[in-house]
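Let's turn to chain A:
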Amino acid sequence: MAATNSIYGLFPGPDAADRGMRALRAAGVAQEKILVMSSEPYEEYSFTRADHKTLMPWLATCGGIVGGTCGYLLARYTQVAYAITVGNMPRVSQFPTAIVTYELTMFGAVLTTVIALLITARLARRRPAPYDPAISHGKILIGVVDPADSARPELERSLRQAGAEQVKTTSA
Partner candidate 1 sequence: MAHQWGMVIDLDRCTGCEACVVACHAENNISTVGEDQAARGRAKHWIRVERYFEGEFPDLKTKFMPVLCQQCDAAPCEPVCPTFASYHTIEGLNGQVYNRCIGTRYCANACPYNVRFFNWYNPEWEKPLNLQLNPDVSIREVGIMEKCTFCVQRIKAGEIQAAAEKRALKDGEVQPACVQSCPTKAMVFGDLSDPDSEVSRLARGNRGTKLLGELGTLPKVTYLQKDSWHGSENA
Partner candidate 2 sequence: MQRRDFIRITAASGAVAALEGCGNPDHQLIRFVPEEDLLPGIATWKPSICTLCPAGCGTLVRVMQGEAEVVRNGQLGILKMGLAKKIEGNPAHPINQGKLCPRGHAALQVTYHPDRIKTPLERTGQRGSGQFKEITWDAAIQQLVAQLSPRPTAANGWFGFITPPLRGQRKTIVDAFCDALAGNHIEFAFLAPEVISHANSESFGHGGLPTVDLSQSNYVISFGADFLGTWNSPVAQSIGYGNMRKGRAGQRGKFVHFESRVSQTAASADEWIPSRPGMDGALALGLAHVILRDKLRPATSAGQAGLLIDGWSAGLPDFAPEKVEQQSGVSRATIVRIAHEAADNSPSVALIGDAPAAHTNGLFNARAANALNALLGSVGKPGGINFSPAVGLRGTERLRSKAELSRMEGPGSIPIYDAVSPGTKPPQVLLLHDANLVFSTPAGQQPREMIEKAGFIASFSSFIDDTSAFADLILPDHSPLESWLDDAPESGSMHTVVSLAPPSMAPLHNTRSMPDVLLDLAQRLGGNVAKALPWKTYDEALQAAFTNLYNEKGKQSAKDADEFWSKAQTQGGWWSANEKPAPAGKAIPYPKLNPNPEFDGNADSFPFYFQPFASQMFYDGSLAHLPWMQEAPDPLSSVMWGTWVEINNRTAEKLGVKMGDTVEVASAHGKLQAPALVTPAIAPDVIAMPLGQGHENFTRYATGRGANPISILAPTTVEGTGSLAWAATRVRISRVGEGKIVMFGASMEETPQDTKHR
């Protein structure tokens, strides 16, 4: 299925995957060219230790601030723009404004989180990416994106040594 040119091995379990990962690093493959996929997070294993830095909490906070500001402005604007006195209340009534502001703050935060997830996790994209359905059956995929043709046999061997059940190559 994968349309990009790559070589990868399918490992039975996380420990094997770890070995495969070490093998590739030993083979001097750059981190960003290494390809990893699994049907579980396996967060406590080294092979999943990609970049664990994310701005998501900050994005959410910013989203919240933006949403809150919109909420406040909306509440305030409508009260000023359509200035009708009701129940002896002030033109701009604090409590209702606060409530609306609060709700839209949360709204903004949630919304940005979702968007941030879709973007940073490269979800919902048109461009096809290398993949193997075997993952869904518990296999763990460790591989290299477009390796130099010269290096291919070398890589294949090291993956097998690391314990890959099978090694596949795809080419564009």
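Simple rule for what comes next: a residue touches a chain if its C-beta (ideal position, glycine included) is under 8 Å from a C-beta of that chain, and two chains touch if they have at least 3 such contacts; residues count from 1.
For anyone wondering why these and not others, all candidates are chains of the complex that A comes from, given by their letters.
The structure displayed is predicted, hence computed values, not measured ones.
The candidate list 1 or 2 contains one chain touching chain A in this complex, and it is 1. The residues of chain A lying in touch with candidate 1 in their complex are 82, 84-89.
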